[in-house]
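A short write-up of the structure that comes next.
Left out: one protein chain. Kept in place: all the others.
Let's look at chain A:
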Amino acid sequence: MVGLQHPFQCLRYVNRQPAGLSDILVATAGRNLFSLDVTSGQRLDVWPEPVNETSAGETSGATPASEGQGPPEKRRKLSSPAGDEKDAEQDAKPESEAKSKDSKKDSKKEESNSWTNIPLVAVAQSKYVIIMTAEDKCVRVLSLAEDGKLQQLSARTMPKKLSALTLTPDESTILVGDKFGDVYAFPLIPSENYVRSQPQAKAYEPAATNLTVHTKRNLESLEQQMKQAALAKANPEERVALNFEHQLIIGHVSLLTNLISVSRPADSTVGARNYILTADRDEHIRVSRGVPQAHVIEQFCFGHTSFVSSLCVPSWEPKVLVSGGGDDHLLVWDWLENKILQKVQLPESETDLTVSGIWDVSFSPAAGDAASVRTIFVSLEGSAQLLCFSLENGTLALKQTLELCGNVLDLAAIDSKGSIVVSVDTLRQPNSTTVWKSISQPPLETFRVSAGKWAPIEDSSVLKINDEGTSSVPEALEQKKQVELNDAVYGLSKLRKRDGSDD
């Protein structure tokens, strides 16, 4: 491994054993999405295909639809009869048209610059990977083939940058939340018969009239608006974002920070019910019904005094929610009753703490050691520690603290091995979000329970992944680029409120 390498920003484990296939680890690093064989550690595919200077011309020649479009799409056979392909083409078109418009304005925008990182990943039905590419605000669905190859099926551009991405419990509908507080639902696979609504040809007309505005200045600006309206009629503009089947289902007037969908099992009085839990920068956790009744708010969980960033409903106690964010404690809830079961103090720190991730990991006895494993892991932003809690009957207890070689970024449980892989920051010094290393360290670490404790283990497949590395960071990066890369990974603590203005 040479030079600096991007860390794995997101990790997802894809259990394909029921289908008789080998397990896969899906990971993002820099602008790439990787599919990795869990058993052998072999890299199965990289998306987008690395642009290789000699073949670049050939690529764009083969797929004229993607010319000028941000992502260099995977090359595909033009004669491919797959129905999915059609979707991809249909969806790619309006976007590419839009991009070509953009590129007229900004010819500097090059293919490889359309995004620099992939902060959100989800896996559906063990055969689709859904990602959000950061800068172009695009939700892309890729197929994960039996051999681990990735191929883009659709690309849907959102109006605002997303902060959360998940699926409904049946894994057929994508749910996304954006930085303006809106939550949208749309089908994983766009339906064939959706008729794209034509942008309304209705001309813009000022809503104000001389009956509603009276002052001299307002009347003047109304006159200006009238003129603008006349101009606009001459050259109508189209809006591209959201030009696909979708529904706006929830809206916060705040930055949405997290979104999870939860199935509450049936009990003596009611049947199984689906819910959507959303969290925002204004300390709220909202409990809404699941799709299609997400407009019915059932509850708010009040108790945080700073932004909420992480939500976790453990698989083994679905009536319990563990939440964290800018507070120096976690809260454990009976989330349907807005009842705080426990307030769990986080370890003392000189700086403000920010919870960056909460994961529930459980292995049945068959897969792991003799006893079953149930652990809640908690990571803090810019910290190389991983906190391990037990959760029983709504009570969290800190069991141990793992020290890693770099800041914890993401975690995935490998069911087949009864172990966890943790992605750590390869670029920055442990416990710092800004000071860079001179040489990257391996991006993954592995742990497994032995004698009741989580302990590091050597896993040959993970060693192989580490050896092969991720995608390289250009050497001698300018300061500004470094800061951008830092912000892409460590953005949460910026959500903390400062004294606002009073206007």
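Some observations on this one:
Keep in mind that, in the parts below, a contact is a pair of C-beta atoms (placed from the backbone, for glycine too) under 8 Å apart; a residue touches a chain by one contact, two chains touch by 3 or more; residues count from 1.
The criterion applied here is as follows: contacts and distances are computed from a predicted model.
This complex has a chain not shown, and the name its UniProt record holds, of "Translation initiation factor eIF2B subunit epsilon", "Ubiquitin-like protein ATG12", "tRNA (guanine-N(7)-)-methyltransferase" or "Signal recognition particle 9 kDa protein", is "tRNA (guanine-N(7)-)-methyltransferase".
Residue in contact with the omitted chain (choice from A:D182, A:D360, A:E381 or A:E445): A:D182. Remark: the omitted chain is touched by one listed residue; of A:P169, A:P187, A:G251 or A:P318 this is A:G251. Summary of contacts with the chain left out: across A:N15, A:S263 or A:Q299, the touching residue is A:Q299. Taking the whole complex into account, chain A touches the unshown chain at residues 180, 182, 193, 204-209, 211-212, 214, 225, 247-248, 250-254, 270-271, 273, 282, 284, 288-289, 292-293, 295-297, 299-300, 302-303, 305, 338, 497-503.
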